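Structure provided below as structure tokens; questions to follow.
Here we show just some of the chains, and they stay where they sit in the whole.
Each chain carries a letter (A, B, C and D) given by its place in the written order, and its residues are counted from 1.
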Amino acid sequence: MLKILIINPNTSEHFNQLLQVTADLYSLDSTEFKVVSPKAGPSAIEGVYDEALSVQGTVEIFLEYEPDFDGFIVACFSDPLSVYALREISSKPVIGIAEASIHLACLLGNKFSIVTTNERWGPLLTEAVKKYGVESRCASVRTTNLRVSDFGKEEDASLKKAIETEAYAAVTEDGAEVICLGCAGMSGFDKELQQKLDVPVLDGVVCALKILELFHQYGLTHSKILTYSTPLLKELNNLSPNFAKAYSTKIKK
Amino acid sequence: MLKILIINPNTSEHFNQLLQVTADLYSLDSTEFKVVSPKAGPSAIEGVYDEALSVQGTVEIFLEYEPDFDGFIVACFSDPLSVYALREISSKPVIGIAEASIHLACLLGNKFSIVTTNERWGPLLTEAVKKYGVESRCASVRTTNLRVSDFGKEEDASLKKAIETEAYAAVTEDGAEVICLGCAGMSGFDKELQQKLDVPVLDGVVCALKILELFHQYGLTHSKILTYSTPLLKELNNLSPNFAKAYSTKIKK
Amino acid sequence: MLKILIINPNTSEHFNQLLQVTADLYSLDSTEFKVVSPKAGPSAIEGVYDEALSVQGTVEIFLEYEPDFDGFIVACFSDPLSVYALREISSKPVIGIAEASIHLACLLGNKFSIVTTNERWGPLLTEAVKKYGVESRCASVRTTNLRVSDFGKEEDASLKKAIETEAYAAVTEDGAEVICLGCAGMSGFDKELQQKLDVPVLDGVVCALKILELFHQYGLTHSKILTYSTPLLKELNNLSPNFAKAYSTKIKK
Amino acid sequence: MLKILIINPNTSEHFNQLLQVTADLYSLDSTEFKVVSPKAGPSAIEGVYDEALSVQGTVEIFLEYEPDFDGFIVACFSDPLSVYALREISSKPVIGIAEASIHLACLLGNKFSIVTTNERWGPLLTEAVKKYGVESRCASVRTTNLRVSDFGKEEDASLKKAIETEAYAAVTEDGAEVICLGCAGMSGFDKELQQKLDVPVLDGVVCALKILELFHQYGLTHSKILTYSTPLLKELNNLSPNFAKAYSTKIKK
């Protein structure tokens, strides 16, 4: 039995439902999961300011559930700071949906492209790809000018059309052989687009979920030395004492 | 039900047994697998000449079994040419053990190191890492001066010691946070070493196997456009006609 | 008249005093400045978790003072997320102490090294340097195993010795021609070390302050298109309404 | 007297004739040469699968002639595996036509482009250029959609036109200052195109031939340590015993 916590770092109930549907569809029978959102934060993450407002709430909800789960997904394609923060304070695997889909994409084709929402994500995701180290495998990051809040309306057809247009351009103009859907709000759009374009299309939520199952089956969690080592105890001011419990109380070597 | 063919591209029966044990241990109940070797080829792959002698036999055994299996592992850490050749002629996923472990390593720590056999693999695997595009994530490629044929003797202790020595150096001197075992012959050495070093240690055979299961569950196979598109029919001389069956007979666009 | 707000993103009063002394020493007569800390947050930033806990408080204090100041320093060497968040919501220049010192270092010598505190900053600052794009100009990131909370004690001699040891090694072994002090807590240590090593030594706080004065004299602020464009209005949950005032209310184009 | 063996790794007699004509035209009086093809293999190399089928035959023909020649050309622009395999088993220089022309191109202009056949060579030759390490000198790899088997027909005009179109675009749109002809089948097309475009145009076959003459006059052969060191003896199964003669029988150090 594997228990996965899927953290939607924005407060949109629609996103929670999307993640629920996707995880229902792809999780193994032996996997249990729960989707949660921060109690405080923005309703969408459309840039770094939004991310900044979502971080503390994301950490807080993680701390509340961490003891009862075996693996964690931060379901935002922005390469959020919280992925790295949570790895420091847990010995259980934490995974972001961008890095999960990008590394799987590298195993499926020579080059991948990301199709995402507003144009700010062009430079931001280009930077994330560089951070992951796979810039030479990335054909392009293409933006659609969709707002994150566009997702969740009844009518998905125009969203899908906008995404398909850019994905098609990535394949025919940029040399992409694989497409990564660059927003959690696009969860569930993968297979229809894959059929239309005839190239692999990756939903990062599925990728992260399956990677956590893989890690569980193989007995893996992230390294706890150096980059993700547990931070040492320090004084916190005007923050819930729960935050302090995550620190290591080992004497500094 | 998923049927995986594990191709050991050398002719060592010991390697076949190792792969069998590892796959038995980690494959899901719903996965069937078979380990095969080429009928002709070298007993070990210790460089590019050996690889050159193994390629045709690897393709031949693949062609024989391809219709009856759903996914394929080429179980040599050398980033063999055959992985790319086989992707051209099949629409079912083919995966090498080096790329599988390297991309998973990137999800487990900031930097990984590879510990492998003779010193020629230093430059060769450095080049492979660069080809995969993750050179900035690679702390080092360390060699042990072991011969591939050293694996399979009764006594594994000295092999393990040699590997541990280099892996320890990778962690303490090079900044590695994850270790990739750089030879199929090291299959099964992962968990003991992981316990000793307290960092994730990856057996590429397990990684490839689990990635194929993941692809199966998510309905993925490699892209068939551009790099891995099916080659067009051409005349073959003095080769088994089976080789020609793999060509596409579509008219060139 | 230029009014600069220096934000110390941790809550250490000692750091505030240090920043006050440094700014007093180097600011032009025509520059006014104020040092502030978040009301809530960690007493030191020793990794990503600490940063995650400091972000919201940093944004909050910024929003409170933004209208009354002309330029802003985020005085933490960690390349904090907040620098980028604040640039989105202000049209006045915001600068981090790491990027300020690193780009000036490139004008003073062929290669620079960073000397910082605990070993986690090795990979983290290496990544930051890569993000700034100047990895080929960086000779090394060296860590001292000092804790951030070590700074501010009466006795600075042992701290200075630890820093000097690594800086000397950077110069003699790594090819560094310039040293960047990699923690705000080292503010004020620059000139003594410069004299000892006979290479330029940069205090990021001074660098950021002088860059803001330069921008003011030349009439510059950061670009407001694409990466740092103002985020669009969205609903916030359980956050102070002040945070929402930063959004643009322009209709999405 | 220098004796060069030119190995055409496909089995096309037309290619053999082309190579013969080119070598006749450019070899020094003191150079003797012979053009050979593998006894078994594909009639054209249009991708990795074709290459996989050509490798064993290429090694075999090499082993047959190696004692009687002083230098070796593998006349395929695909950066074939066999170049590296043959270097391991010979102390006489072995050279591929891609690397020969690419490195000379770097001495003739700031950036070069490669004009080649079908679109698969776009990613494959981009990867080869990266392997050679000169990606920053490469303006583009342009494909013509020609088949390798198109070469050798009576009428060359349409082939030349297709190549000229892409070469012209490389010069006027991509910043190329030198053109490398990216297929052995284009041998002999260099000077006419050079005259039309008024930039250097390189035929890799000539480049490799002249490099071997240069090496001979200067007393050079490839390094035999590390990457190209002689492989150690091992058991071969169901392969001609000739293949085993290439191994070193030195005791492993």
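Assume a residue touches a chain if its C-beta (ideal position, glycine included) is under 8 Å from a C-beta of that chain, and two chains touch if they have at least 3 such contacts.
Small disclaimer: the values here were computed from a predicted structure and weren't measured.
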Per this structure file, total copies of the shared sequence (4 shown): 6
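We adopt the following convention: only the chains that are shown with their structure count from here on.
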Third chains touching both subunit C and subunit B: A
Farthest chain relative to subunit C (centres taken as mean CA coordinates): D
For subunit A placed onto subunit C, the superposition rotation in degrees, Cα atoms, nearest 5: 180
Mean-CA-position distance for subunit D and subunit C (Å): 53
Length of the line joining the C-alpha centres of subunit A and subunit D, rounded to whole Å: 45
Junction residues of subunit B - those touching two or more other chains: 110, 136, 175, 226-227
Graph class of chain-chain contacts, one of line, ring, star, complete, other: other
Interchain contacts (touch definition) - all pairs: A-B, A-C, A-D, B-C, B-D
Of subunit D, residues touching subunit A in the complex: 122-123, 127, 130
Residue ranges of subunit A touching subunit C (in the complex, touch as defined): 11, 39-44, 46-53, 55-57, 59, 81-82, 84-86, 88-89, 119-120, 122-124, 127, 130-131, 145, 147, 149, 226-227, 229, 231-232, 234-239, 243, 246, 252-253
Footprint of subunit B on subunit A - complex, ascending: 26, 28, 93, 95, 99-100, 103-104, 106-110, 132-137, 171, 175, 177-178, 191, 198-200, 202, 206-207, 210-211, 213-215, 217-228
